[in-house]
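Heads up, one of the protein chains got dropped from this complex, but the rest are sitting where they should.
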Amino acid sequence: MVALVGICGSMRKASLNRALLVAVGEALPAGSTLELVESLDLPIFNSDLGEPPAVTEIKRRIGAADGVVFAVPEYNYSIPGGLKNALDWLSRPPSQSPLRGKPVGMVGAASGMSGTIRAQTHLRNILVYSDAPCLLQPEVLIARAQDRFDAEGRLTDASTRTLLEKFCASLVAFVGRNKL
Amino acid sequence: MVALVGICGSMRKASLNRALLVAVGEALPAGSTLELVESLDLPIFNSDLGEPPAVTEIKRRIGAADGVVFAVPEYNYSIPGGLKNALDWLSRPPSQSPLRGKPVGMVGAASGMSGTIRAQTHLRNILVYSDAPCLLQPEVLIARAQDRFDAEGRLTDASTRTLLEKFCASLVAFVGRNKL
Amino acid sequence: MVALVGICGSMRKASLNRALLVAVGEALPAGSTLELVESLDLPIFNSDLGEPPAVTEIKRRIGAADGVVFAVPEYNYSIPGGLKNALDWLSRPPSQSPLRGKPVGMVGAASGMSGTIRAQTHLRNILVYSDAPCLLQPEVLIARAQDRFDAEGRLTDASTRTLLEKFCASLVAFVGRNKL
Partner (left out) sequence: MVALVGICGSMRKASLNRALLVAVGEALPAGSTLELVESLDLPIFNSDLGEPPAVTEIKRRIGAADGVVFAVPEYNYSIPGGLKNALDWLSRPPSQSPLRGKPVGMVGAASGMSGTIRAQTHLRNILVYSDAPCLLQPEVLIARAQDRFDAEGRLTDASTRTLLEKFCASLVAFVGRNKL
């Protein structure tokens, strides 16, 4: 049983990636939990500034969790600037980053065929800096995501649900094995 | 002779990457110009929102320029979230992005040995989306940058100056060849 | 009008990537040509050894061409080792590499959904070393390739043909603009 924090890279109200993150929470084995960070609406990172209270709060939640799940839309063949900006705040100072060594899972949904392959590749590169181990397989690369959720953002596609169950089982074992 | 817009990925007042961008401007052949975008202090991109006036203004400046030069610090083995966020705004809607086909050069300064290799690799990946051709060589990967500028941010290192002159000569030819 | 050399990353007789490269040749505007390198069956690169005659011959052909088109299957989320090995031979010594500054186009076919996205990203990274400019868009990422060719390897899918015609028109202009 693990306690996870979920972070969605999209700020949109009707985000399919937030819907996917909710579906991940529903696919977790009984006893494990996923609580979502509500917003990444932070100032642009600038080391001249002090840490915003919203950053301190996200740090606290990650620090208290066993692992993190990122839902990453793909913007410009990479992760959203807003998510990268949050990571820039969260990772400073490096020695006190709550991401250091924290086990991570990632999922992504896109309207096209690539299913956020490029964004997830960048996110894996980025997390090497924080020494945060990422679950490798199964990858959750959801293509044509708009066909898999209903108007309320509920997952309706059975094959996606099966994939998420497999992902969640692997993730819980992975987080357990790599817990700090 | 080309007119370039410079965009610095760091928000810090004493940014060495901004100092590097200024040094690029000084190394340009006579007749070519580099004007800096002052700030990337934008809201986090959200397609539910309208375009902020500051984005419209940066779009206008890029559209009017022959090319763009990015100075990219490396945060978390990638480009800064603030720079990525600016690109997310600038690239929408894709058909009207001022980056579409716009020739690009990039430089980066870091305190360590890697000289922003990873960040520049990501930026090249990202600009494929916008069909924006990037000068490939010479790469400007400035390691131990703090030893190459004085307290006022003036470039003091002769070998870096020589590299920038070579870079600028190549960039002006590249922008000329790829001008829209 | 441009003369191109085509290099297929697969050694398989019934390679869909070779079939795709043939289809690229057929989609070129009249007057432009694409001639295929028959094989990448080379020794493993070792700078202790002298250059194999087959390498010298491929170097000669690339040197004589206006540009190169690579067809890249995806093996292990990257380009095939055989193609990478050929590039390792072709690029030495760096100052005399026939790839230096040579304009490049790339295409890729895969049986799955990703259409060789990861392999093409790596190939773009790799060619930065050789200062070889790559056409960025349109990308030719052929998913479910087995459904688009007949048993003799002839392209049967109209939408793929249309994409290849757009790719070829862009490539010919790109090679013309960047010819050495």
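Going by the order they are written in, the chains are A, B and C; count residues from 1 in each one.
Convention: contacts are C-beta pairs under 8 Å (C-beta built on N, C-alpha and C of every residue); 3 or more make two chains touch, one makes a residue touch a chain.
Predicted model only: the values in this text are computed from it and were never measured.
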Sole residue of C:Ala19, C:Ile79, C:Ala109 or C:Leu155 that reaches the chain not shown, by the stated touch rule: C:Ile79
Chain not shown: contacting residue from A:Arg61, A:Arg92 or A:Arg124: A:Arg124
Options C:Ala3, C:Val37 or C:Val128, residue touching the unrepresented chain: C:Val128
For subunit C, the residues touching the chain missing from this view: 11-13, 40-48, 75-88, 91, 118, 122, 125-126, 128-130
Touching residues on subunit A - with respect to the absent chain: 121, 124-125, 127-128, 131-133, 136-137, 139, 177-178
Residue ranges of subunit B at the interface with the undisplayed chain: 113-115, 117-118, 121, 141, 143
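The rule is simple: only the chains that are shown with their structure count from here on.
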Mean-CA-position distance for subunit C and subunit A (Å): 36
Computed distance of Cα centres, subunit B from subunit A, in Å: 29
Touching two or more other chains - residue numbers and ranges from subunit A: 118
